[in-house]
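One chain of protein is taken out of this complex; the other chains stay put.
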Amino acid sequence: MIVLRFVLLRLIQMIPALIGITIVAFLLLRVLPGDPASLLIGARGSTEEVEALRHQLGLDAPLWQQYLTFLGDMANGSFGQSITQRRPVATVVLERLPPTLVLIAYSTVLAIILTVPLAMLAAVRRNSWIDFAIKAVFVVAMSMPPFWLGVLLILLFGLKFPIFPVSGYGEGVFGHLWHLFLPAFVIALGTAALTIRSLRSSIIAVRTADFIDTARAKGLPENAVLRRHVLRNSLISTISVLSVHTSWIIGGTVVIEAVFALPGVGDLLVTSIFTRDYPVVQGLTVTFAALVMLISLITDVAYAAVDPRIRLE
Amino acid sequence: MTTTITETPTASPRQRRLPRLNPPLTAGLAMLVILLAAVLLGPLFSPYDPLKVDFAEALRPPGAVHWFGTDNLGRDVLTRVLAAGLVDLQIATVCVVLPFLIGSTVGAVAGYFGGLTDRILMRIVDILWAFPFYVLVIAIVGTLGPSTGNMYLAFTLVVWISFARIVRGEVLSVRQSEYVMAARLLGYSHLRIILRHVLPNAITPAIVYAMADVVLTILAVTALSFLGLGVQPPTPEWGVMIADGRNFIFDAWWISTFPGFAIIYTGIAFTLLGDGLDDLLRPKG
Amino acid sequence: MRTNPLRAVAFALLAAASLSVANAPAAAETFRLGVKTDALSLDPIATSDNASIWAQLLIYDQLVRPTEDGTELMPGLAESWEQSADGKSYTFHLREAKFSNGDPVTAEDVVFSLERAASESSNWSGFFRPIVAVEAVDDRTVTVKLDEPFTPLINNLAMFSAAVLPADLVESQGNAFFENPIGSGPFVLEEWQRGGKMVLAANPHYWQEGKPYVDGAELVVVGEDNSRVLQLRSGNLDAIIGVPFNQVNSLGADPNIDAGVANVFRIELVQLNTTKEPFGDERVRQALNYAVDREGIVQGILFGNGKPAVSSLPVMAYHNEELEPYPHDPAKAQALLAEAGLGDGFSTTMLVPSGDATYQQVASAIQANLAEVGVQVRLQLIESGAQWDTTKSGDYEMSLSYATSDTIDPDQLIGFTAVNPERANAYHTEWRSERLNELYEQERRTPNGPERGAMFKEMEQIVHDGAPFIFLYNMGAPYASRSNVEGFAILPTSNWRLENVKLQ
Amino acid sequence: MAPLLSVRDLVTVFESKTRPVQAVDSVSFEIREGEVFGLVGESGCGKSATCRSILRLFAGAPARITGGTIEFAGRDLTCLSEAEMTRVRGREIAMVFQDPMTSLNPTMRVGDQIAEGLIRHESIGRRAARLEAIELLKQVGVPSAEQRLDSWPHEFSGGMRQRVLIAIALACRPKLLIADEPTTALDVTIQDQILKLILRLREQYGMSVLLVTHDLGVVAQTCDRVATMYAGRIVETAETPSLFARPLHPYTIALLNSLPGGKKRSEPLQPIGGAPPNLADPPPGCRFHPRCSIAVEACRSTAPALLPVDAPHRVACLRRGAEPS
Partner (left out) sequence: MPASTDTPLLEVRGLSKTFAQRRSLSHIVMSQAPHPLQAVRNVTLTLAPGETLGLVGESGCGKSTLGRCIAGFHEPTEGTVFLRGEKVSGDGYDRQRLSRELQMIFQDPYSSLNPRLTVAQALEEPIRVHGLRRGRGEIADRVDELMSTVGLPPGLKSQLPHAFSGGQRQRISIARALALEPDVIIADEPVSALDVSIQAQILNLFEDLRSRLGLTYLFIAHDLNVVRHISQRIAVMYLGEIVEIADADQLFEDPQHPYTRALLSALPQPDPTRRTEAVSLEGEPPDPSSPPSGCAFNVRCPLAHDACRAQAQELRWRGDHGARCIEAFKRD
């Protein structure tokens, strides 16, 4: 019950930020030059036709009026009309959302699968060759352009070892997991590079904490100490690292989706920018921002679940 | 009888002006110096023009004449990798320095003075924070049209918030420290306290982050270029070279591989530099 | 640590991998075509992107359609048609065709669809402007009336935007119709995963007996060129369009794969702003044409997948076979420049569309070629939307661009690239030839035939000599299919007719 | 009767980047059954390292025992494997640490933290362990123990946390309780409560206590016997009354003299000059000689042994018995 009220309150608290987000998303496309109408008609239209289209799209109205229209479109749930698809932006965005959500969740899970054992190994075997090797691999992973890694993996797994599909979203849960493995892996590698670092140092720090000696003094063997006492407390700081990083993960999907031809919102964003479908771009920026806020809410709840001290604060 | 008794200082009287270089810092600096030397001096010594098209020399594999081979337009890949390095480093520097300056100033002001200033600035930061980095950058650059100037603008608009958050957090904790209270009690002006007492002790994480940000920026710039939204050909740029070269990966692997290595090399250099600076700049005692 | 859920995921992953590998080949009778981008809309009057156009051409029919070589028209929904003596009306006789839901295609549907295509809400109304009325004479006869003779019109009726739609359904469903459209084309939309793939089933009521040969077709979106090639090689796709030029040959060498390059109605050129000096001088423009190494560009950048261009028209109906491309002759170029008083060369700026690798490479090559004759070109990258606005405003010197034809009739491209005044004032070069303008007026009133053909040949000659552009090349459209695929080809209009595809 | 714990010539070395630090240098002492033994000294003198050596718990610091024996109930703990040590820790020897605010796992309910050791060593079920935990909380004076069992550590005050830590330590009724500065972080009134609690529990459980502290007042109030440490070595050990009545080592004497409060406040205190030595580079001979007011030339070169002056009172000073000048 309290958790529910907490979540509800957090959602209410987000409203001012969301309004700010809509203003930013709106202004972004109006203040910046570039005319969707002339691009849309392009070589085939006359000036009059362009003007007519501008009017049809409402681009000739004053800025505040356009913003009100935009707010109205959001209020009625359509988020406006896609210029290229002539369908409500909400529909266009929503049908592209699942692959991206799956990709984010999948890559996060993969990152955790990579992070926890490797970070523990590196921390326990601190300054050994294995610690060094893990560090070296992930410094390289962090410096490697994800798009290039994606291209290389596509070549490797598309041709040499055709184990994983190199594009598309697949069908069914297994199909999704199978198709999204490579893109999720690319994102997870970048994320893990950061989280392994953070978890490793926080395990090292926590292992010297007083309460760990209390646990050891009870006669717990070291692996029980690690499992029951060290890991949970180390995860606290890693969750915050992960939460700061979600914005990157979500943003990173844009590039990865483009490389792996995934029909997600990131791919839609790039396409819409190239086709100057501004209502869609606008709706997408708001969607992305809302997604980040939603995930930060989830992290907060996760944080509270791990750390009782900050519960509901 | 005198009651004051002197002690000898506990630390060895080593000269404090010469900071000991730690291994990651040394390695990072060395890698960076090599990179800068190659990027700045390389083109002077290269017999090739990074832009010169020569179909007769197209798709030569790496060898004695063209160490990194040539691309499909017969341009020397090594020369282009070096020229691209200059472009990328230049963009990365500007895209980190501008947000660093703006973000640190905003963060310091918000953190030090607190109150309404803080709340307004942080609200703006929160709103911008909600936009994923790539989404905002792609949207800005995509709408404005791809160009270096627009990338500077987009990165600055997006990245300053990170520095503002970091510096503000540090300033908040430094502000609580007793030496800052002492400084206030000694009647120093706010500007003096911020510049001499707060910032020097609060800026280290921002500097360390700046190093990581260089890596992220180079990755982002190359990614944008890869998507066709960044640096435009024929200007050599690593991301563009990878994008151009990927169709040749089977018959001319060198076109995209060397710029890829260059990015990784740069990334490692700045990561080491960040680690080293973290060690070096963290205040002792 | 909670390992269990993680372990479960890892396990599921393995299971998924093994499962999916096992059932890799899909149903044999579905033709899977790899495309670069997904369609945006299936509303023929709201469309401007190729992917949408090509998909629509599979679902809808027009009254007439181009022949496979793209030089003539052949019957579509109209079994036959005739033009009135004064050239001011066309009468179409519809065949007995049905929409995919089984309803017959009626004259009312044609009237509705053409009126809709010419209406204000259509992006393409300009193409149907000369039409003053569309009338249903009876259930199977339609008359299209013009206010003056206009020969190119019949070609415009073959365009995707003139698709014949079921009037009652479009009227009752509005925009929702295009989510689940009904047409009389060979295929019907079964499922559309936006950005992923479009699943088409054979239209059981299609009027061409026995066609399509396949049970269905999938247009699978694979944006990355290499991935698309890889998927073709691995057999996940039966055919692909858009093969990287450098891979056409190696792909063709694969015994399981047939690669080809289609000739499409598209021309690449550099606009020269004749209002800016020295481009007002014909000798300078010709010199630039001599200076550029077309063959080198075609070989070096297109890997031979294209043809040096002779004029601003691609090789299409009424092409002037006698014309030869300007040869690469730097000496001649320099001589012409010297003649024009520019023996020392000059400096200029060329707009280059951003975001397209091929253009950047071509621009670099042109830059290098022109430098050889003393012309220093600064490349200025410009976003493709802004490029149109910029050249239209006349604020440029050179601009690397292209033109495509939406119809098989050269009228559209000649009007666009050579006539001034016209919509584009000779494609923003402001170049002008009175003789050509005159021929253009005549051609539009002259019925198709050798007489009209001669006019086009002369116009092409005039453009070639006047050289308002640096004519570059006609770029081929590479495609590839697995060798068990028969009958797949890209048409000159860039689309493909999958009803002829057979799988063995 | 043999002492419960007998430490002989213990040497513990901490690895550091520059050079190893010998934090415990030939330390010997013994603790008898049922007694409270105090280890007193200033920060960094090695008293904490000594008691941590007994359980081999170094808070993740790179330390190892390089010499000596630690005989506990007939076994040498230095010879035990790590697995064998886990059976000693908590069950036979328990430990309470200095800072109650950081010594409890913040992400685990206190009841679970108490029960953890019980479940491990006593092979009892969770339910039984829970009941036992309630009993322990009552023992250490935590009010409404049943409810507080499910509280989180941050919901307790410092004093209450120290009680919880004592409950954790006492869970398996150890024979020896090592209390490392258990009251340093607490206010005096709470310190008083905790010390009295430890003394009461010592009686009740019949265990021995090794009390590490820097506060001579705490020693005087609590311990039966005491050892003074300086720079890694024990410099004096005695029965508590004897040490306070007749301190023999110049360091002990100086320490007592530097305490405020005892004398009239108009008189200045007598601080010890200088600062404790850096253990990475200790002075030769007697380590106290640079700060000693009665040092002679021999003190610079000869390290004094801990020798009895009168029976149980032993001191490590070349000038033992000499009056300060």
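Residue numbering begins at 1 within each chain, and the chains themselves are lettered A, B, C and D in the order written.
What we mean here is this: a residue touches a chain if its C-beta (ideal position, glycine included) is under 8 Å from a C-beta of that chain, and two chains touch if they have at least 3 such contacts.
Please read these numbers as outputs of a predicted model, since none were measured by experiment.
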Missing-chain contact, candidates D:A133, D:A254 or D:C317, resolves to D:A254
Filtering D:C51, D:V96, D:A129 or D:I190 for touch with the omitted chain leaves D:I190
Checked against the full complex, the residue among D:L80, D:A220 or D:I294 that touches the missing chain is D:A220
It is residues of chain D that touch the chain not shown, namely 42-43, 157, 159-160, 187-193, 195-196, 214-222, 240-241, 244, 254-256, 258-262, 265, 268-272, 275-276
Even though one chain is not shown, chain B touches it at residues 2-7, 9-11, 13, 16, 177-179, 181-189, 192, 196-197, 200-201, 283-285
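The criterion applied here is as follows: only the chains that are shown with their structure count from here on.
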Quick note, more Cb pairs in contact for A-C or A-D? It is A-C
Looking at Cα centroids only, farthest away from chain A lies chain D
Centroid check, CA-based, most central chain -> A
Cα centre of chain A to Cα centre of chain D, whole Å, reads 52
Distance between the CA centroids of chain B and chain C (whole Å) is 45
Between the Cα centroids of chain C and chain D the separation in whole angstrom comes to 88
In chain A, the residues touching two or more other chains are 34, 151, 155, 258, 274
Note: in the complex, chain D contacts chain A through residues 55, 57, 59-61, 82-83, 86-91, 94-95, 97-99, 102-108, 113, 116-117, 120-121, 152, 154, 165, 168-169, 171-172
Counting only contacts in the complex, chain A reaches chain C at residues 34-35, 38-46, 49, 52-53, 84-87, 92, 95-96, 109, 112-113, 116, 151, 154-155, 158-159, 162-170, 173-175, 177-178, 181, 227, 231, 258-264, 267-268, 271, 274-276
Per the touch rule, the chain A residues reaching chain D in their complex are 204, 207-222, 224, 228-229, 232-233, 236, 306-309
